[in-house]
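Showing chain A:
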Amino acid sequence: MQLNRDELVQAYRQMRTIREFEERVHTEFATGDIPGFVHLYAGEEASAVGVCLNLKDGDYIASTHRGHGHCIAKGCDVKGMMQEIYGRAGGLCGGKGGSMHIADLSQGMMGANGIVGGGPPLICGAALTTKTLKTGGVAVAFVGDGASNQGTTLESYNLAKVWKLPAIFVVEDNGYAESTSSAYAVAGSQSKRADAFGMPGYEVDGNDLVAMHEVAREAVERARDGGGPSLIHARLNRFYGHFEGDAMTYRGDGEVEKLRAEADCIQLFRKHVTEAGLLDAAQLDAVDAEVTSLIDEAVDEAKAAPPPAAEELLTDVYVSY
Partner candidate 1 sequence: MTKTIQAVTMPKWGLAMTEGMVAAWHVEEGSEIAAGDEILDIETTKITNAFEAPGAGVLRRQVVAEGETVPVGALLAVVAGADVTDADIDAFIADFEANFDAEAAAAAEGGGPEPEVTEAGGRRLRYLKAGDGDATPALLLHGFGGDLNSWMFNQPALAEDRPVFALDLPGHGGSAKEVGPGDVAALAAAATDFMDALGIDRAHLAGHSLGGAVALAIALDDPTRAASLTLVCPAGLGPDINMDYIEGFIAAGRRKQLKPVLEQLFADPELVSRDMMEDIIKYKRLDGAVAALQTIAGAAFAGGRQATVMNDQVEAVSAPVQVIWGTQDRIVPAAHADTLPPQVEVHRFDDAGHMVHMEKAAEVNGLLTGFIAE
Partner candidate 2 sequence: MAKKSFREAINETLLQEMRRDPTVIVMGEDIAGGAGSPGEDDAWGGVLGVTKGLVAEFGRERVLDTPLTESAYVGAAAGAAATGLRPVAELMFVDFMGVCFDQIFNQAAKFRYMFGGKAVTPMVIRTMYGAGFRAASQHSQCLYPIFTHIPGLKVAIPSSAYEAKGLLTQAIRDDDPVMFFEHKAMYDEEEDVPDDPYTIPFGEANLTREGDDVTIVAIGRMVQFSNQVADKLEADGISCTVVDPRTTSPLDEDTILECAEETGRVVVVDEANPRCSMARDIAALVAERSFGALKAPVRQVTPPHTPVPFAPGLEDLYIPTPDKIEAAVREVAAA
């Protein structure tokens, strides 16, 4: 189904927001102002955005340690996210979660996750909720090629199928689990794994927003209609290291530069919509300017924002204790 102009602009805006967010976090992390470590989603934007364009309020996603893109695509507040990454009191999680645990349940975002393979069982639970309460909602687990080998992921495929849950598993295969290539670490094929569990499996070019959106639309509709789970295997690219500070010595000479030049999902999208006459360049440039200004503000505000008060150490462990 063709995206209309508004949806195309929205898709572009979201991808650009993720990219700008990640590029700025990359730059700012190098200054030492951001505590801990971060895993950047730059290069993979078409997946999060292509899938989440199909989702509504009442739908859930679970993410990974590389979660900023999923958060933005599902509607989390960008400024709140930036403050969280800086460990500020005004962050989405009050500065107590950080990059790996950004969550906003009010947006259906069940959290980035520090545990590889943590998300799929949670999504089975969210899907069980929507099914039990008959809300019509669906739940999506984003996992990397690394998590695709975790028992939790494979068990979740089985459980989702056995319980006919409205669940979608999106395997974002950027070719590397940390430094280990998926060519080495993944036996068989992702979509044939779906076959083995009796659920539809899609192989899709994760750099192609339109293609991502289309397979996700099918999978989401199936889930909403009671048709059970699906699996989407998206091949895509990671522009930065596993974490910031990763020297990426395991990658080939010029590999990233070539990907940025030839397989950047945002540039491919821009080329597609302008050449097809769907959107004009000036329109897209205006989005770029708005996004840049938003991220500038987010960073400035985050830097100026106060850290959590000392007493916050002891709060929020329990609802009551």
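The candidates came about this way: all candidates are chains of the complex that A comes from, given by their letters.
Odds and ends about this structure:
Operating definition for what follows: contacts are C-beta pairs under 8 Å (C-beta built on N, C-alpha and C of every residue); 3 or more make two chains touch, one makes a residue touch a chain; residues count from 1.
All of these numbers come straight from a predicted model, not from anything done at the bench.
In summary, of the candidates 1 or 2 that share the complex with chain A, the touching one is 2.
Listing the residues of chain A that touch candidate 2 in their complex gives 60, 62, 91-97, 101, 103-106, 110-111, 113-115, 118, 120-126, 128-130, 132-133, 139, 151-152, 155-156, 158-159, 162-163, 315-321.
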